[in-house]
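Quick one: this structure, given as C-alpha cells, is what I'll be asking you about.
The complex is shown incomplete by one protein chain, all other protein chains being positioned as in the whole.
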Amino acid sequence: MRDEIAADLSTLPLHGSGTASVTWWGTLAFILIEGTGFAVGIGAYFYLATVAPAWPMAAPPPDLLPGLIFTGLLLVSVVPNMMVARWAEARDLRKVRAGMVVMTLLGIAPLVARVFEFRAMNVWWDTNAYGSIVWMLLGLHTTHVLTDLADTVVLAALMFTRHGDDLRRYGDVQDNALYWNFVVVTWLPVYVCLYGVPRL
Amino acid sequence: LDPHGTDAARLAGLMWFVMATCAAVWVLVVLTLAPALWRRRAPRPDPLALDAPRERRMRAVIAGAVGATVVVISVFTLTSFVTTRGLGVTGSDEPTIRVRGRQWWWEVEYLDRDPARAFKTANEIHVPVGRPVRLRLEGDDVIHSFWVPSLAGKQDMIPGRTNELVIRAERPGLYRGQCAEFCGIQHAHMAFLVVAEDEVAYARWLEIQRSDAAPPSGPEQEAGRAAFLSRQCAACHTVRGTPAAGTTGPDLTHVGSRRTIGAGLLDTTRGAMAAWIADPQTLKPGNNMPLVPLDADALRDISAYLVGLE
C-alpha cells in the first residue's frame, strides 16, 4: 500500500480549544459519569423514602440555615467562575491569576458551611437508613467540592509559574470552570432532596 | 419438572408452548444460515459490486422476519401475562401457613384465627389435597427462596418483607422443595417436604401437631428427655410440654413424626438421629447447630427420646 498525499494540514492550529479540545470532551464525559452517580444516589433516596412508613425517619427535618448559606455561596461563586472562564478564553493572564485565587477562596468558604450542614441534618449516619442516605448524598457532594478545590489550587499555582501563559493552561482553566458549574448544578437537586422532601 | 399442582400444570403448559416456538425459530435460523453459507454462487472479484435488486429483496425478507419476531414476542408477552394473572387465585378462607427461611432450615407455622391453635413445626409442610393453601413467606436472616417445582413456581423469602404464594396440590403425595436462593454455606442442604394428603389425614395430622409432645414411653426415653433438658439442647430447641423453649433451632415437639431431619439431609431413623446429634458439623458443615459433647449413653437416650416424639 502506497501513501498518496491528498490533503495538507500544516495550517491547522497546534491545539484545539472549546469543542475542538479533547480535554473538554473528557471533562464532559466525567461529568456524565458523576452526574449519573448523583442521579443514582437521588434515586436511592427516593426509593428509601417510598418504602419507609415515615420520612424523615425518627428525626426532625434538617435545620435550614447552614444549607442556605452553602447554597448561597455556591450560587454566588458562579459569577466569578464564569468570569474566569471568559478571561481564560481571552488569555488575560493577570485576571486569570486573580480569578483563580478568588475561586480558591470560594471553594474553601462553602466547605465551612458544609461542616455545619452535616450537623444540621439532626441525624447520624448510623442512626437509621434515612441518616445513612442523607450523609451519603452530602458526602458525595462534598467529595466533588473537594476534588474541584484541589484542582483549582493546583491550577492557580500553575498559573503563577512559567507554564501559565499557555493556550493549553487556559483551556484547563475553562474546563475547571465548567466542572465547578457542574458541582453547583448537581447540588440543587440534592438540596431539594435533603431540605425540601423531609418537609413535605 | 413433574407438575402435580394447579399452578405448576399451568406453568408447564406455557413452558412447552414457549419452548416449542423457540425451537422452531432456531430451526428456521439455522435453515437459512446453511444455504447462506453453502449455496453455489458466481465469483465476485470486486467486493463492492452489489446486486441492487437482490439487496432490495433481502431488505424485504428481513423486514418480514422482524415483523414475525414482533408477532412472536407479543404473543409470548400476552400469554405470560395471562398465565401470571391466572396463578394463585384463591378465595379468602384457605389455611394460612407462615414459612420463614432460616439459615439453613425452614420454620413452619400454621396460623389460626385462634392464636392458641397456631403451632410451629419445621422442614415439613402438610397440605390438604385439592384445596388452595396460602403461604406467607418471610426471610428471617438472609434471602431464601421457597420452591416446590411440582406444585408452583418459586417465591423469595426476604427479610423485612412478606411474600405470598398460593399452592394447590392436585394429588396426594410427597413433593420435594428446596431453597433456590443462595443463602450461605449450607444452601445446598436446605430442602423440605410438602406432604399432600386427604382432608381426614390432614385434620388428624393437625390435631397431633397441635398437641404437646408425647410423654416418654420408656426409661430410655425418660433418660433422654432429662439429658435433653439438662444440656444446651433446650436453649435452642422447643419441645412443647417441656421447659425446652429455645427458638434458635427447629421446634422438635413432633420431630419423630417428620420424615427427615436436618432440612432434608437424613431420613428420620434412630441411627440418623444419633449421628446428627453426635456430629452435626460433619454431616452438614457450617450449619448453626454446634457439636454438643455427649457420652454414648446420653446420645443413645436423647435419640431414642427424639425419635419417639411423634
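Chains here go by letter, A and B, matching the order in which they are written, and residues are numbered from 1 within each.
To be clear about the criterion, a contact is a pair of C-beta atoms (placed from the backbone, for glycine too) under 8 Å apart; a residue touches a chain by one contact, two chains touch by 3 or more.
Here, contacts and distances are computed from a predicted model.
**Student:** Can you match the unshown chain of the complex to its UniProt protein name from these: "Xanthine dehydrogenase molybdenum binding subunit apoprotein", "Cytochrome c oxidase subunit 1", "ABC transporter permease" or "Alpha-D-ribose 1-methylphosphonate 5-phosphate C-P lyase"?
**Tutor:** Answer from the UniProt record of the missing subunit chain: "Cytochrome c oxidase subunit 1".
**Student:** Hey, which of A:A90, A:L105 or A:A150 is the one touching the hidden chain?
**Tutor:** A:A150
**Student:** Residue-wise, where is chain B in contact with the chain that is not depicted?
**Tutor:** Contacting residues on chain B, toward the hidden partner: 1, 8, 10-11, 14-15, 18-19, 22, 25-26, 29-30, 32-33, 35-37, 39, 41, 43-44, 47-48, 50-51, 54-55, 58-59, 61-62, 65-66, 69-70, 72-73, 76-77, 79-81, 83-85, 87, 103, 137, 141-143, 145, 147, 149, 152-156, 158-161, 163-164, 176, 178-188, 264, 285-286.
**Student:** Touching the absent chain: which residues on chain A qualify?
**Tutor:** Within chain A, the residues touching the omitted chain are 1-16, 19-22, 25-26, 29-30, 32-34, 36-37, 40-41, 44, 47-48, 51-52, 57, 125-133, 135-136, 150, 154, 158, 162-163, 165-168, 171.
Please note the rule applied: only the chains that are shown with their structure count from here on.
**Student:** Measure off the straight-line distance from the CA centroid of chain A to the CA centroid of chain B, and report it in whole Å.
**Tutor:** One centre to the other, that is 51 Å.
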